[in-house]
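All protein chains but one are shown in place.
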Amino acid sequence: MKRFSPYTDLALEAAEAIGIKEREQKGIEVAEKESEAGRITTVRITNSEGSSRTGKPQGSYITLESPYMRENAPDQHCQIKEMLAESLAGLCDLGREEPVLVVGLGNRYVTPDSLGPKVISGILVTRHIKDSLPNELKGKVRPVAAVTPGVMGLTGIESGEIIKGIAERIEPSAIIAIDALAARSASRINTTIQLADTGVTPGAGVGNKRFSLNRETMGIPVIAIGVPTVVDAATLVNDSLNSIIGSMKEASSHGSEFYRMLEELSDEERYELIAQCLDPYTENMFVTPKEVDSVVESLADIISGGINMALHEGISSNNVDSLL
Amino acid sequence: MKRFSPYTDLALEAAEAIGIKEREQKGIEVAEKESEAGRITTVRITNSEGSSRTGKPQGSYITLESPYMRENAPDQHCQIKEMLAESLAGLCDLGREEPVLVVGLGNRYVTPDSLGPKVISGILVTRHIKDSLPNELKGKVRPVAAVTPGVMGLTGIESGEIIKGIAERIEPSAIIAIDALAARSASRINTTIQLADTGVTPGAGVGNKRFSLNRETMGIPVIAIGVPTVVDAATLVNDSLNSIIGSMKEASSHGSEFYRMLEELSDEERYELIAQCLDPYTENMFVTPKEVDSVVESLADIISGGINMALHEGISSNNVDSLL
Amino acid sequence: MKRFSPYTDLALEAAEAIGIKEREQKGIEVAEKESEAGRITTVRITNSEGSSRTGKPQGSYITLESPYMRENAPDQHCQIKEMLAESLAGLCDLGREEPVLVVGLGNRYVTPDSLGPKVISGILVTRHIKDSLPNELKGKVRPVAAVTPGVMGLTGIESGEIIKGIAERIEPSAIIAIDALAARSASRINTTIQLADTGVTPGAGVGNKRFSLNRETMGIPVIAIGVPTVVDAATLVNDSLNSIIGSMKEASSHGSEFYRMLEELSDEERYELIAQCLDPYTENMFVTPKEVDSVVESLADIISGGINMALHEGISSNNVDSLL
Partner (left out) sequence: MKRFSPYTDLALEAAEAIGIKEREQKGIEVAEKESEAGRITTVRITNSEGSSRTGKPQGSYITLESPYMRENAPDQHCQIKEMLAESLAGLCDLGREEPVLVVGLGNRYVTPDSLGPKVISGILVTRHIKDSLPNELKGKVRPVAAVTPGVMGLTGIESGEIIKGIAERIEPSAIIAIDALAARSASRINTTIQLADTGVTPGAGVGNKRFSLNRETMGIPVIAIGVPTVVDAATLVNDSLNSIIGSMKEASSHGSEFYRMLEELSDEERYELIAQCLDPYTENMFVTPKEVDSVVESLADIISGGINMALHEGISSNNVDSLL
């Protein structure tokens, strides 16, 4: 799980915080498309100014949003798997035979951080049986391997280093890394999947020099897939405060002075002020939906299903299991 | 898990919200005792006025507080088990042979609500082997049964009804019920154990007419043991807001007007205002520490250890397992 | 899990051990039907002689057999759910509004014995929301409750007593109890579902006087659903030995003397001889497939799906989850 910060892990939320006009000047392109099961938004960060304004590396970010993700809605889940498979194929063009390594980041023992390891349980792994497949499957099934490196607190090793070591031995053509994210808005928790061709930095922000998984460090494309499963407590208070002040400002002039003062603060200053006022124990707390345990299972199923469809041929969301 | 409300499940927090002088007039007695491993506070609510001010039934509430609870501190955990055993014996005086039913409330599939079921795993259950025990143990071991009724959403039956049905058949002399609680202060999460002789209402507040577990409904003493494992999101924002406004008021006169307006609101009005301003999804969210998964295991071990020591003779925190 | 004994929990296996001619005289009727996904065999034990020969109470036993049960075969699993729903309806004729209690027997912490509790996780529980359902669902959804009483070693209470206490309070019209069974033949492990209208005796054989769940003790129909998940070690050796001796007898005259001696022993004597010769530790061992952990999950899904289809109207194996 990425460190809880006032800055969201979602490029879409980072872009939304910037005025539409300004975006164009700053190398931030946003395109939206509606579908039956939900919305697909593509954010492209095309230069270093866009990158520094959003705090995100240059590249493409595809966000799938659907309220159905956190509901029991098998039909819509199938549609989302298809959207995910298509988006993934769009970010990473590979020949049918090229091997892929799927990586489940995060801590399997902490529910909101267990998304990555749970996705791995659903991945159709084929690298070790490629040679013994029946002929009719040989052209359809890609060599896929899948690992869960664990988190540094439990292994003593940066996840990035573990993946680098494994990739050097098995030489995949691309890496797909799944991780739980932090969002700014509570309504995006468990309703949003972000795909990015910019890679991922496991545990970013906890320490200083973390080993990133991206094209530069690994020498191959690294696609990151993430779902926000938590909001950090200070962000929640910050956003709630803004909303409260805003609604008061509209209703009366009571809060205007206070509001002006808060407005004069930068985002960072305001967040720091709130973080200081929070109970010191809150620092290590997160905000997550009550039903997170079951929703993470369901999200893992959606993501592994989508990845399987993207990586192999002739797989629909129904026949994955019976294929092999 | 009790419903998340602006009102805490802890009688101690409810009492603290009332001025010391006022407490005495209102039938709220608070006594504090320090020990090496932590603090023991006893709150006695002695009349109906005290009950309505605190929102808690008349009776005795013992609160054990220790920061060691959420740390890996085996020695202190032993001391807390002893404090718990002593407090439990104080609340419920039973003959050595009288049978006890221990009940683990809550949902085993939702981590912060899984405390009750996890405690049950550690209870030394003896009711079924009482007759076949060696003679030297017979005078020491009490007949103890232990059940986890599940939550109404999964069983279709109120937990209270399930326990009533079982108690009518096995006729215990007392019930001990363990449940996860909600606190107001983040610093009390996973650092506090409350024991009460007033019983418990599983899932209180979710619906209207809930079946309480107490002396009236069950006809025998019902001791509740609980640990706050969550703070609800609106309470967190509420308390943070108060803290922010307070610190601003001190620093300058900027927020004074806003503060006065907020001050004029009652606690309930202010909480409602905040709840309305929160993202609608936040309603179903809770705030919990990142390490909740492992801390709940450790708390369950402390509580089951303390209960075992209170219910049987000659058990220390070390020899529980090897006794039988 | 029923005690591992040389006698199988499957009425079908008990009937098979008796010659076809003899069955008819002894009040044992066996009827077989093939379907696409598997075979349905109905055993009816119609008098006390049949009961004492098979060691099973008088009543009807329906056995569904399909090798697909332990494979990843979603389509066949749907067919088996339908077979199960039909068989269940045949054993227990209830009005659409009559309430049912589903009981998951066994120990959730021991994989081959966790079938019952796992089935309960998939049951569509409606008793608590019956009144708040939309009108179009009201005629279709039956009030269903579901509990997992745990095993006596962990609760100190017989499962039967717990269920009796709960049933007295909520007054269902029928009980459906799910339990893991022991079979005689390894090939029946995880490929067989038995339904019976004769109830079940949780943990039968471990002690002497166990509380049975059946029409006599509960006053309402009790349908038992079970899957053999283990073979006991002595039975495995016994059957293997018979098979070895048999194959040797055919091949040569070498083993004839030994075989005659074994033949002179009764089934019970032979089993006892083998049990004595086994390593003493083997007594507490069972034989189970390597893949038992994942197969039990899949079986639980089949059984809960079939029960849901039988209990509610307008449910197919696809829309169970999205109904409510």
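The chains carry the letters A, B and C, assigned in the order they are written, with residues numbered from 1 in each.
Everything that follows uses one rule, which is that a residue touches a chain if its C-beta (ideal position, glycine included) is under 8 Å from a C-beta of that chain, and two chains touch if they have at least 3 such contacts.
On a predicted model such as this, the values are computed, not experimentally measured, just so you know.
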Considering the whole complex, which of C:24, C:171, C:291 or C:313 touches the chain not shown? C:291
Sort through C:12, C:189 or C:307 and give me the one touching the missing partner chain. C:189
Against the chain that's been left off, what residues of subunit C make contact? List them. 109-111, 185-187, 189, 231, 233, 236-237, 239-241, 243-244, 247-248, 254-255, 257-258, 261, 273-274, 277-282, 284-294
Note that subunit A touches the chain not displayed via residues 120-121, 125-128, 143-150, 152-158, 161-162, 164-170
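Just so we're on the same page, only the chains that are shown with their structure count from here on.
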Shared interface numbering between subunit C and subunit B [over half = same, under half = different]: same
Using mean Cα positions as chain centres, tell me which chain lies farthest from subunit B. C
In whole angstrom, what separates the CA-based centres of subunit A and subunit C? 44
Centre to centre, by mean C-alpha position, how many angstrom separate subunit B and subunit C? 40
